[in-house]
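For this view, one protein chain was removed and the others were kept in their places.
Chain IDs A, B and C follow the sequence of writing; residue 1 opens each chain.
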Amino acid sequence: MKQKSRLHIPHAAARPGEAPDFSYLALSLAGEVARPATDSRVAEIEFLANGLVRVLDEEHVAQGPWNPRLDASTLLEALRLMMLVRQYDDRMQRMQRQGKITFYMQSLGEEAVSIGAGLALRSSDMLFPSYRNQGLYILRETGLVEMMSHCLSNTHDFCRGRQMPVFYQNAKNRVFTISGNLATQYPQAVGWAMAAAIKGNDDIASSWVGDGSTAEADFHYALTFAAVYQAPVILNVVNNQWAISTFQGVAGGERRSFAARGLGLGIPGIRVDGNDLLAVHAVTEWAAERARNGGGPTLIELVTYRGGAHSTSDDPSRYRPKDEWAVFPLGDPMARLKNHLIRQGLWSEEQHSALEEEMKQYVMECWKQACAFGTMTEGPFLDVHEMFEDVFEEMPQHLKRQQAEMLALEGL
Amino acid sequence: MKQKSRLHIPHAAARPGEAPDFSYLALSLAGEVARPATDSRVAEIEFLANGLVRVLDEEHVAQGPWNPRLDASTLLEALRLMMLVRQYDDRMQRMQRQGKITFYMQSLGEEAVSIGAGLALRSSDMLFPSYRNQGLYILRETGLVEMMSHCLSNTHDFCRGRQMPVFYQNAKNRVFTISGNLATQYPQAVGWAMAAAIKGNDDIASSWVGDGSTAEADFHYALTFAAVYQAPVILNVVNNQWAISTFQGVAGGERRSFAARGLGLGIPGIRVDGNDLLAVHAVTEWAAERARNGGGPTLIELVTYRGGAHSTSDDPSRYRPKDEWAVFPLGDPMARLKNHLIRQGLWSEEQHSALEEEMKQYVMECWKQACAFGTMTEGPFLDVHEMFEDVFEEMPQHLKRQQAEMLALEGL
Amino acid sequence: MAQMNMIQAIRSALDIMLEVDPSVVILGEDVGFFGGVFRCTEGLHKKYGEHRVIDAPIAEGGIIGTAIGLGINGLRPVAEIQFADYIYPGFDQVVSELARLRYRSDGTFYSPVTIRTPCGGGIRGGQTHSQSPEAIFTHISGVKTVMPSNPFDAKGLLISAIESNDPVVFFEPKRIYNGPFDGDPNKPAVSWSSHPLGEVPEEYYNVPLGKAAVVEEGDELTIITYGTIVHVAQAAAKLAGVRAEIIDVRTLMPLDVDTLRQSVAKTGRCLVAHEATRFGGYGAELAATIQEECFWHLEAPIERVAGWDTPYPHAFEWQYFPGQKRLLAGIRKVMEAR
Partner (left out) sequence: MAQMNMIQAIRSALDIMLEVDPSVVILGEDVGFFGGVFRCTEGLHKKYGEHRVIDAPIAEGGIIGTAIGLGINGLRPVAEIQFADYIYPGFDQVVSELARLRYRSDGTFYSPVTIRTPCGGGIRGGQTHSQSPEAIFTHISGVKTVMPSNPFDAKGLLISAIESNDPVVFFEPKRIYNGPFDGDPNKPAVSWSSHPLGEVPEEYYNVPLGKAAVVEEGDELTIITYGTIVHVAQAAAKLAGVRAEIIDVRTLMPLDVDTLRQSVAKTGRCLVAHEATRFGGYGAELAATIQEECFWHLEAPIERVAGWDTPYPHAFEWQYFPGQKRLLAGIRKVMEAR
């Protein structure tokens, strides 16, 4: 090319070897952002998409109008769940490293996103998670043994070995099956919510995608249909700053918050500190109340940071500074809630380490139980003939033939 | 269902038999909306997406900062082109009714959208039109005989009978080939603009879709990529209030303007009176200057009304009041420009009818010439063997075989 | 019994299902107040209300994606894609989600969506209003594919499709909406009233998915086809003067192999015909299957007659369309091969 390129290419704030730099993150103080009525007109509450709703301040005290005023038991339950998610992640990550499972994805540093929202919703509300919302499955009592068994594709796997690890499901407790295809759950959640409205009940749906996934068509479909039919749905964008190797600017986050994406359709947006469990709980409650009362959809951007690698197949040291998380301005959601509880005299370091120990044991126990249902190397194994089931409600002739052919070949 | 549905269903303001009602249309006075510098920050110019940029007032006088101050010859040229588009439409519509062509789509009432924009852009700028932008092809000297020949699929058809009527093209003068698939040209225009930026020249691209088409994925892709790479592109949404039988609310226009759709990505939006040629010219000029200077994309919503049926296959009397257009608050773009010229003493009713007469003759002449290249019933006809060409650059063996087989069957 | 064209038969099926099953909802572009560009939902919006017959934004992927969600929440959605040529933006939701939901969740989640879409040419629609993309759906594990060739089947198969808990892509050959078409565009159009299968019961009935229909019995040649070409094949066989057994596959996936096998075992000669482009088309699966199942009975290569491997050109619609001439040539080729 003769002339120099004039194309704008978004640049990550820091790459390996450079000093982390989060100056691009617009922050607000805890308590700074106002809490409007849930029936406010969108035009009046656009500020929610620009500020950052925060409750916990630097001294770990809950501040301002968004303080959900959760009782001690709820707060302790939230901490327990976040700890459990982290312990679960830690164990499974190591099991993958030891070759016990084929693949794993942690939610390290994003635990408040799932736990804060999950606790603010009703058990009758339907959840459409992404693969980094294991917290929602744990909170909805999917059972660690069951989740581990899934990751092992063993005889106790709730999807009978059909999906690779971390694609959980829990129909009984209304958590959808995770898809490997990004964002596809988003319009499905809107459709589910439309059905709830058509039936005339006040169930709502909530779905989660990552910052990078917002570029997909399904994000646009979901926002459009949700706006047109005023579907009772909460659409969450988990902005953990990275999409594998590309930072959130490559998804269009350089000029405006993801929370603002729906404003052009008349969908209110809330930008929230995703590492502040109280704030996440509060904005979810706000959006749920709005939806239940016929106020339609809300888009929530949860600002957080992907503390670990994208997945066990990924090596982030190739594309981002190793120490970024350590200096992330919104800190570690678990430490922040823990300190909040300690500060209130509801919790202590001793209790914390004790519970942590206990959990390590419990998770270890669960892993042993899960392995009893079979591992990749030792039986019991799933019946191979089952691989032909559930393609259709009833197995058509050609699949019966293929099944017979396969069993014969396997000498079964 | 036991309970009553709570789903929100958008309702057209008026249906057949009801009185037209455009009270939902937010209007501004001519000259009311400010004209910011083209290098303004998006946050400072959001008002452009809410107001309605207008230049011509009720007295047909040009008002305010958006007045492009076009000289008399340009104004007369604009009027001439709009008249020509309408005459062309009128002739082709009647030819379809007489069975001379298989299909047709008018742009009745939307002529200023194409002519106003086309005159404000450089001939080196690339245009990616929708099927209702015939004005752009006429303005870029595609030739009525050529356009008619295309609609006849005759020996002079620039796409050799490959597409149905109205899917024009003009590579030489930089107007893209129209696709039957809605909105697909939108990300292509962004890609074209990205290439211009990569090459380092200051060409820009401009594309058009309808209000209904904004729900398609390609609209989202285009906005996202344009924002991320700050592509030098103008993205136009022609809001003619209807998408076949569904009104613009079904596309998400109930709560916010289409111009606001890009704000969440940091793309400035301008809502403009699409029936005011001066206003259309002015906003296009503004967006073009911004793009050329590295300011990136602009989304322009052109508020207009589809004066005719969706296409010759459509019957609007089934879904909208017959007299809607007559009371549309933004009137008829051609009448408005005509009156503006008359008011300035640059034009007269006599001259107008004379020119109209002249044009009728000219268009009739063109039709005759086009028919000389073949009609649906009388030759000359295209060579049928050509239907196998251009699937690939060189015809592969299997197509050569099929071609031979076909020619044998046709006894050729 | 009543006289119905295919549009009326489809509307009747939708009407009955909306009536008998309160969980049935329809959504699509222009299907509501207007009643659909081909009028298949005319009157249903008024009769069942705007909450059950829903005008959707122009987003095929959004229509199918939300339909999946409606289905997961206990409704039984029927989505209309205005033209099969415009189904591609919704392809991902069909392949990656609709078709896979039951499998990946071990049957705990599924969505009984039916996708109706008009297909095929012969209406001067050019390359973007004439396509027959059935083959890209028959290759997808987890969705059933149907294409009726007459009003009676259209109603019965559509009712089965809606009642099925499996997703179904239901192709409607638009050229024969108003009457059967034997492939000769110069003949005056005939209406369904003159055709036995234009006789359609007003009330509920169904035609099971997965069963082919022997349209004409014969012992010299088997012609396997579906949709519009069924009628072209009948005309061509008559012209050729062969005792052809003509089989209308009706359900493309799952395929009724037994009916095909029995016929070809009897005739020993087979022609496969469809309107879609030839290369990698559904006819390839038919031919591959037949030679596997009936190789020792075959007295001649299986011949494929299909649309050429080009887009559907506006000017040469009738040279593109596999009409009587092409079928006749195909029949002759199979009959003369030895």
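As a convention for this text, a residue touches a chain if its C-beta (ideal position, glycine included) is under 8 Å from a C-beta of that chain, and two chains touch if they have at least 3 such contacts.
None of the values given here were measured: they were computed from a predicted structure.
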Legend entry - Chain not shown: contacting residue from C:K155, C:H195, C:H231 or C:R304: C:R304
Legend entry - Touch with the omitted chain, as defined above, among A:L25, A:V61 or A:L399: A:L399
Legend entry - Listed residues C:A79, C:I136, C:L197 or C:A273, member touching the removed chain: C:I136
Inset, instruction - Write down which of B:W66, B:Y131 or B:F225 is the residue touching the left-out chain. - result: B:F225
Legend entry - For chain B, residues in touch with the removed chain: 126, 158-160, 162-163, 167, 169, 171, 176-177, 179-181, 184, 186-196, 198-199, 205, 217-218, 220-222, 224-225, 228, 389-393, 396-398
Inset, instruction - Pick out the residues on chain A that sit against the missing chain. - result: 1, 5, 7, 9-10, 12, 15, 102-103, 153, 157, 160-165, 167, 179-182, 212-213, 215-217, 243-246, 250-252, 313-314, 318-319, 381-382, 384, 387-388, 391, 398-399, 402, 406, 409-410
Legend entry - For chain C, the residues touching the chain missing from this view: 61, 85, 88-89, 91-92, 95-96, 100, 103-104, 127-128, 135-136, 138-139, 141-142, 253, 255, 277, 279-285, 287-289, 291-292, 295, 298, 300-304, 309-311, 337
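Note that only the chains that are shown with their structure count from here on.
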Inset, instruction - Take the average of all CA coordinates in chain A, do the same for chain C, and state the distance between these two points in whole angstrom. - result: 41
Inset, instruction - Mind checking the centre-to-centre distance between chain B and chain C? Centres are C-alpha means, answer in whole Å. - result: 35
Inset, instruction - Going through chain A residue by residue, note those that touch at least 2 other chains and give them in order. - result: 194, 198-199, 217, 220-221, 224, 228
Legend entry - Touching two or more other chains - residues of chain C: 51, 56-57, 59, 61-62, 89
